[in-house]
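Quick one: the structure is below, and I'll ask about it shortly.
One protein chain omitted, others in place.
For chain A:
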Amino acid sequence: MSSEPLLRVRGVHRRFRTGPTVVHALRGVSFDVAAGSMVALVGRSGSGKTTLLNTIGGLDRPDAGTVHVDGTDVTSLDEDGLSRLRREKVSYVFRNFGLIPVLSAAENVAAPLRLARVTPAERERRVELLLELVGLADHARQRPAELSGGQQQRVAIARALAASPRLLIADEPTGQLDAETGLSVMALLRGVVESEGVTALVSTHDPVMMALADRVIRIHDGHLDEEATGQPDESVPDAG
């Protein structure tokens, strides 16, 4: 690990207006994440986890504060810059897998490589490698609808790793999975963090996931409450 954090979040505020009501989703959130670490972001539903992840990944813009990823000020980027950031440095794993239904597993994994305009030969090699990594080499031609939930999430993880991102953001990656499948996905995530040297920020309710994380960040009503390192937090209720 280098001494410079890969992710630096400072004083981030985000409000949403729904008619006359204003929801303060993030209230001056600040934290750092070191490169190569796996951080679990925990909190109740509506606590601001997804908003924080979207803000870090450039899918959403904060009302105030800054976010730096690998030295890049995300909050100052324009649309093209944000797209480039997501292509080159940040990738997502969605709770609902986020696979493109009409593409096969291999084609889904290849999508970021196509966006990065990797040569076809390199693309095929990388897709094969990644599917091998997530244990789905035999399902390369199957479409998402023909895969189980766990398999789909594995494909999603493979896709997230395809472009060799610096930061992997996973929004409740086991939220749609049963316990056993979720465990395997968590193990896979932990494995790829170590094997690929990627930094992971994972929002979760799962104590096992928290246990696998290098560090746990709690969020409550838009505030960061406290931090812990690899310790399950009994106070966080299960999402289910």
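As a working rule, a contact is a pair of C-beta atoms (placed from the backbone, for glycine too) under 8 Å apart; a residue touches a chain by one contact, two chains touch by 3 or more; residues count from 1.
Throughout what follows, contacts and distances are computed from a predicted model.
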From "ABC3 transporter permease C-terminal domain-containing protein", "Urease accessory protein UreF", "Response regulator transcription factor" or "DNA-processing protein DprA", the hidden chain's UniProt protein name: "ABC3 transporter permease C-terminal domain-containing protein"
Option touching the unshown chain, where A:N54, A:T75 or A:T204 are the choices: A:N54
Of A:G98, A:G135, A:G149 or A:G191, the residue in touch with the unshown chain: A:G98
Chain not shown, touching residues in chain A: 50-51, 54, 57, 59-60, 79-80, 83-88, 91-92, 94-96, 98, 100-103, 107, 111-112, 114-115, 117, 119-120, 145, 159, 163, 171
